[in-house]
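A short write-up of the structure that comes next.
What you see is the complex with one protein chain gone and the rest in place.
For clarity, chains are labelled A and B in written order, and residue numbers in each chain start from 1.
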Amino acid sequence: MSNPFGNRTSDLLDISGLTVALPLGGRHRTVLSDVSLRVGAGEAVGLVGESGSGKSMTARSIVRLLPAGAHTEGSIRLGGADVAALRGPALRDLRRRVPMVFQDPRAHINPVRTIGDFLTEALRAHSRTPRRAGQERAVRMLEEVGVADGRRRLRQYPHELSGGLLQRVMIAAALLTEPHLLLADEPTTALDVTTQAEVMAILDELRRERGLAMLFITHDLELAAAVCDRTAVMYAGRVMEVRASDLLHQHPLHPYTAALTAARPCLDRRAERLVTTAGRPLSAFEAPDGCPFATRCAHVRQRCHDTRPGLRPLAGGQVACVRAEELHQERAVPHE
Amino acid sequence: MSEAILRVEGLRKVFGQAVAVEEVSFSLPRAGALAVVGESGSGKTTVARMIVGLDRPTAGRVTACGRDRSQPARSARERRRRGGEVQIVFQDPYASLDPRQSPAAAVEEVLRLHTRLDRGRRRARVAELADLVGLDERQMAARPARLSGGQRQRVAIARALAAEPRILILDECVAALDVSIQAQVLNVLSEVRERTGVAYLFISHDLAVVRQVTDDVIVMRHGSVVERGPTGQVLDAPEHPYTRLLRASVPGPGWRPTRRITQQAKQAKETR
Partner (left out) sequence: MTAVAALLGRGRRSALGALGTTAAAVIVAAVVLAVLGPALSPADPDASDFANAYAPPGPAHPLGFDGQGRDLLARLLTGARTSLLGPLWVVALSMTAGTVIAIVAAWRGGWLDSVVSAALDVVFAFPGVLLAMLVAAVFGPGLSAAVLALSVAYVPYIARLLRSAALAERRKPYVQALEVQGAGSVAICLRHLVPNLMPLIAAQATLFFGYAMVDLAIVSYFGLGVRPPAADWGVMVAGGQSGVLQGYPAESLLAGGCIVVLVVAFNVLGERLSDDSGQSGTSGPSRWWRPGRGGTA
């Protein structure tokens, strides 16, 4: 399952050289710059980054939910088909096959309609399932996402459900259309930790049972590592590193990934001081020429400012850093 | 513990029919750092609001710097004095500053309220506080809209410290920040405590952050304290099932969410 380079033919999602500029403050500003990422069938890929990194924008690009006036370059292929060419019914079909689960479920559900209406609406519209059968399936699906007493839930309204419960309803709705790829945009960020653990467990289990691929967007490197086969780290609208999740966390290749790991306090011990990086995370249009992390990087050299590194293979992953090999050697030597 | 600078005894708060806080007692030593850990609905924020006087306790006592503050302040002087004892930093960095006031002006306003410093001295003190939280002169003169979340939170900390409080309540003050910014603010908090001897009441749901910043911890659930002790001890060897559940829910190396945790959650609910 974990296959860093992916087998081209089995790639479910193939993003290649994606650059997106949005109209902000009267002119177009780059928010994604040359993003390339692949998700194989049944694979879970994490997309990790801080604010402005472009992780949500990447997901929105896939289902063509970008703000009006966006300029897009590069290609997004889903099951071999070019997403940019889709129109009308084909586009709706895409969004059904690639459902998205958002951070704030309440903002994405009609508050005056029942849970039952919400769950069966999609079914009836797309596959013309009769009402009864649709409800049966919805109840079964709710059971699968750990919502007991499904019949009663179908009659309830969103405001009667807690955030955790509502997010499970959203997951149920996403899975009802039997998708091949799920886009999860910070689905547990607004939830309590114990609820997060439950929701993640459900998501992880169902995904594995159904061989469903997932692009999991989060700011939490450790959460991504726990549920994803591979993780991509984004910064300033670019992919800095893609690697198998366990390796990424323990032996990061890119200095930015290393900085992100070091900045997070540890549950098991108290650090004298947290290792911090000066400055704040940048958006793509604020980033300097050359490596976008160069102005904040502890390992910076002149050539980092001169050339903008692309992703290249290293140690079973991909990394966009001109000094990656050197730094990898340096780090590897003391351990051996 | 006669050294306690903040003491909370039998605190209770009822909103209408709902009991938000029930029989909460703890004490915070001088220059100490106590974490209040819990999830939403645990009552941890209500405890903080009662200590600073934004909510009135239904029952119980709050004593700060040896003086009772369970009842609303009667005079302007009393209000100011209380302000000089306990300060608070809120979670939302985007609403915690007046959008029309520069950070320097916000800090200076507090200095005018609490000190008799002249204009020049106030300026110098503003610069000192800015330095303490790692903000430069340009940032202190900017409009809040031009500052990032982390910078705003530093301003909020500087503004709270301007009153030279003995106790600073930090209510989820790094929860809304990016990981790298969060680390910067946490370091600032450690330095401030070392340099000023201010005591922290650190309200958070994030166990790793709590470990980094605090000495002791109380764990709250449904308005009551379920476990207390030194932070390291409670996190390494949690005794109450709910604390164990919290600990087990934190993703980390080797963590894998399973429905086992769902079972644990059920157990924890039953034991309560």
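Everything that follows uses one rule, which is that a residue touches a chain if its C-beta (ideal position, glycine included) is under 8 Å from a C-beta of that chain, and two chains touch if they have at least 3 such contacts.
The shown structure was predicted, so the numbers you read here are calculated from the model rather than taken from an experiment.
Within the whole complex, touches from the chain that is not shown fall on B.
Touching the missing chain, out of B:100, B:119, B:138 or B:195, is residue B:100.
When the full complex is taken into account, the listed residue touching the unshown chain is B:163, out of B:163, B:235 or B:250. When the omitted chain is restored, the residue from B:28, B:88 or B:147 that touches it is B:88. In the full complex, chain B touches the omitted chain through residues 52-54, 73, 76, 79-84, 86-88, 90-92, 95-101, 109-110, 113-114, 156, 159-160, 163.
FYI, only the chains that are shown with their structure count from here on.
Put simply, chain B touches chain A in their complex at residues 39-40, 148-151, 178-184, 186-187, 190, 205, 207-209, 211-212, 232, 235-236, 245-253, 255-259, 261-262, 265.
For chain A in complex with chain B, the residues that touch the partner chain are 50-51, 146, 192-198, 200-202, 204-205, 219-223, 225-227, 246, 249-250, 259-260, 263-271, 273-277, 280-281.
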